[in-house]
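Showing just some of the chains, left in place.
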């Protein structure tokens, strides 16, 4: 099976890390096709970056869909552009944020999210509410570590994330942690060991869910908001993206 | 005062209709600066179109902001790109969807929304939930009239919208109607007369709210998700939009 | 246009302060007609005072309505008697509590309320739930300053309110403050400066919303709970209020 994993930002080292995390958990016969857009921001921190990451990301989705992807994974914890991707892709699409929330719900009554910057707390809360899983979430905390600082994997960043996990256990009565950034994919095992509770990386979670959908033969429903986009003209820089 | 009203699609007749609706209710000394992007879809029907309307719309916001706009109005009922616009604009920003919901809440315990196509029902429901006003909404109904069909203002389109209003009164116990598309801005008065209940056009509603914010001296808070975007590199087609 | 602003308590200095706050933001051609009842409590602190403020307040509403008011504003943060006023008035009616919540929702994802006494926290929470905006509220805090202590505008009262704002920013992740008493109308600007976030006074907010409804030609819907009261006999002291 062929899984397209798109890193919606343009940072190649992060794409590589995400691809490695995906391959580490993928089935032997799964090909991980990791892509990143050629246009858009180097990292996604808040609503504005999201808006400009989406067109390039949807371009990757469309191309990989034509190339025969069996499923798509959007590897940004904000699930950037997920709804639009579902409408346009033939194959099913999963965001790593929702993947983390759904998997956490299977092993804990309550989970907490630790993300990078506080500017991302509300976008994540919006998603939790939209997905229906807000009641399962013990809290969303920010370590105040910028996304690209994770690429350096310095002890300071890990220390800040670790502090928030400690606080979530003590103050929020959490039972599990969902890591709130694709750039944290390589930290899950270490943090789980250190804190003695399940720590979920959304990239790995999404791979197993996407493989599951493919094996179940399930695709996005076309009956509601994910009906294929109606044919219409797009102009200017983005004209080539018209449905 | 200077109000920037952006039609996020590229259809000029619709921009003109929106501008007229805005001017009809604006204060004498308010200048309505109506814009539309040069790139993106001719109409916004569902999540995919939304994604490609946002960059151009945000471009208009940034330019109008630099040109001294006192407030911005996003004239698409899905409130396309509203959160990103709030983060990047110096002036406050209002979506016509939220404007319709808030104003309706002041004159009715429950309101219904009548929009164009059923593909837009879930996006509108997502917004109602995000804003907190879902409990005030008696239902979102689609007239199954494409956005651009409204530009012809034919009797058939009005008839379909009118039928849904009748159904909302009889079946959903609604007390007021919010028209679910900027392209319906010219129908509010006629439909209110015909059905004997308040009918709210989001464009007009947003103008009074935007003027209100300006007169109150209120701007978007920078403490949370609407903090100014961090400086960073954007690449490719969208590089010029970097914060 | 003629805006009737009713202070539901009998304290004339407070009525004057409210009228000044309303006039400061009103449009040039808006006449602020500030009234207060001749019967009822000197201040409204909790459910019991509310009950006895309502009849006199509704008397003011009925008289101002007959005198040609274009809209009514109830200048008590508990939105005392708002539903009854909507049913009986020809003109639309806005409470300063709801006005504050709706306006705050346009400039912040989350807002906190700072009110006078803790006895008012639950009534305000009830309203937030009724309006649907509870999910937007980061918390309701009491400064433990009695309403009439605000009339003296002493530093101690402002200090206590300021402390609660500091706590709301630090502990509740609030992005904006709604002042929870009409008697705080003169403090908004000073507190916004001191704390660096938007501070909303409900009186000013309500003026712009009321002017907006009038300019939009919108009145309270008669289809649901705000149908005009049925004619019937009232006895005793309150007989003259019968519909």
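All chains are identified by letter, namely A, B and C, in their written order; residue positions are counted from 1 within each chain.
Keep this in mind: contacts are C-beta pairs under 8 Å (C-beta built on N, C-alpha and C of every residue); 3 or more make two chains touch, one makes a residue touch a chain.
All of these numbers come straight from a predicted model, not from anything done at the bench.
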Please state: how many copies of the shared sequence does the complete assembly contain, given 3 in place?
6
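One rule holds in what follows: only the chains that are shown with their structure count from here on.
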Since chain B and chain C share one sequence, what rotation angle in degrees maps the C-alpha trace of one onto the other, as a multiple of 5?
180
Fraction-based call for chain B against chain A, same above half, different below
same
Using mean CA coordinates as chain centres, what's the chain A-chain C distance in Å?
44
Whole-Å gap separating chain A and chain B, where each centre is the average of the chain's CA atoms
29
Residues of chain A that touch at least two other chains are 121-122, 129
Quick check: in the complex, which residue numbers of chain B touch chain A?
10, 37-43, 45-52, 54-56, 58, 81, 83-84, 86-88, 118-123, 126, 129-130, 146, 224-227, 229-230, 232-239, 241-243
Spell out the residues on chain C that touch chain B in their complex, using ranges where they run on.
25, 27, 92, 94, 98, 102-103, 105-110, 131-136, 169, 173-176, 189, 197-198, 200, 204-205, 208-209, 211-213, 215-226
